[in-house]
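Note that this complex is displayed minus one protein chain, with the remaining chains in position.
Right after this comes chain A.
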Amino acid sequence: MKVKVLSRSTEDQTRSRSNDIHKLQRNLDPTLHPFEKAREYTRALNATKVERMFAKPFVGALSGHVDGVYAMAKHPAKLDWLVSGGGDGDLRLWSLSDQKSVWNTQAHKAMITGVSSFLEGNRFLSCSNDRTVKIWDPTVALEDSHSKSVHLPVATYTGKNAFSGISHHRSDNMFATSGSEIDIWDHDRAEPVQTLNWGVDTINTVKFNQTETNILASTGSDRTIILYDLRTSQPITKLVLAMRTNAIAWNPMEAFNFVAANEDHNVYGFDMRKMDKAQNILKDHVSAVMSVDYSPTGEEIVTGSYDRTVRLFNARQGHSRDIYHTNRMQRVFSVIYTMDNKFVVSGSDDGNVRLWKARASEKMGVRDYRERAHLEYAEKLKEKFANVPEIRRINRHRNVPKSVKTATQRKSIMINSRKTKEENVRKHTKQENLKDRIPERQKAIVGVKK
């Protein structure tokens, strides 16, 4: 009779010296690992709870501005640098790693309405209600800043009216300003080289597309969004929305997509080729959205609102994934997603620039391989069980300021009653044109002109 019996020697199965690592025999046979799904769910639940426990997004407040911060710009290549312009004409350069202001000057005599960073070099531009645009180079000034001398601009351009926004061309020595009309400036000319206007009294902002570099988007106070092509010097599209648009951000990865922060509490995502309908609507704010910015990956969006909160959205979803607020933060007028995709910066009425983590519970600093693997695993599990009610509830819960909470409730009541009314009208009207349901993504669009 042939006999074989299991016989394991302890020497084979255990480490021989205490310096060795333990032997860890694995067998992935599913019957040896019962309750796989239930255990994974428990892990996912724990990971979700831990994530919410460690959600502390606020990194620090950069104080220095005396008046509110109404304009900010990031440096496309330097993670550390941030430029902000205040309501009193104070222009500041911040070192984000030190959370300190490293350079500042009284740049303008009136409110700074826009700042723009160069793509190459360390220069940046600022524009103001005092009808000037100035180019600054902090590195030059930093070298001879031993005595607290007044920093002088590299160049100054004077316009006819107050400027409301500025945007620099990706590669050319060219920038656009908005005001009573859109002016295109050359660095070497004192007068604008081109002026664009399509029957709008005031332009709020102007934004160059950084990928399709000759495309320019502007928003007007007559509720319009107008796209121009500088190659033909012709407008491409004019879109009229129900309410005014405050800010625009181009998707850095998908050149044809942009989002528009609207006065009606929503952010509308558009494809510039198909403007007759919004591609996405980002809802959740309870007051006008004042500023918007894309993450460098184009997957995330940060918005700052008049309701004193900053919200973070997944660019492809309709509702925010997080909301940031503090007791002292007032109306948020400018937000920026940093180029490393890890932080967002908000500038508000109270004169502080605030630095936040883009993912509230992310651990900063170096993580070793095992920790990283563990976190990745937890992330995947959370994704897998994201729609289980218990996990969804924990994941969605946020403590929001009372004002926001009541406003949200009030708004939902208003929206519901409006819906009911529309539905009733639709049901009982004799007018044929009122009988069709208008898709949510077309409701805000009044008209498109090409």
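We take it that contacts are C-beta pairs under 8 Å (C-beta built on N, C-alpha and C of every residue); 3 or more make two chains touch, one makes a residue touch a chain; residues count from 1.
Heads up, the rule we're going with is that contacts and distances are computed from a predicted model.
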Taking the list "U three protein 7", "Nuclear pore complex protein Nup85", "GPI transamidase component PIG-T" or "WD repeat-containing protein 46", the UniProt entry for the undisplayed chain gives the protein name "U three protein 7"
Touching the hidden chain, out of A:K384, A:K411 or A:K443, is A:K384
Residues on chain A facing the left-out chain by the touch rule are 1-10, 13-14, 22-35, 37-39, 41-43, 46, 316, 384-385, 388, 413, 416-417, 420
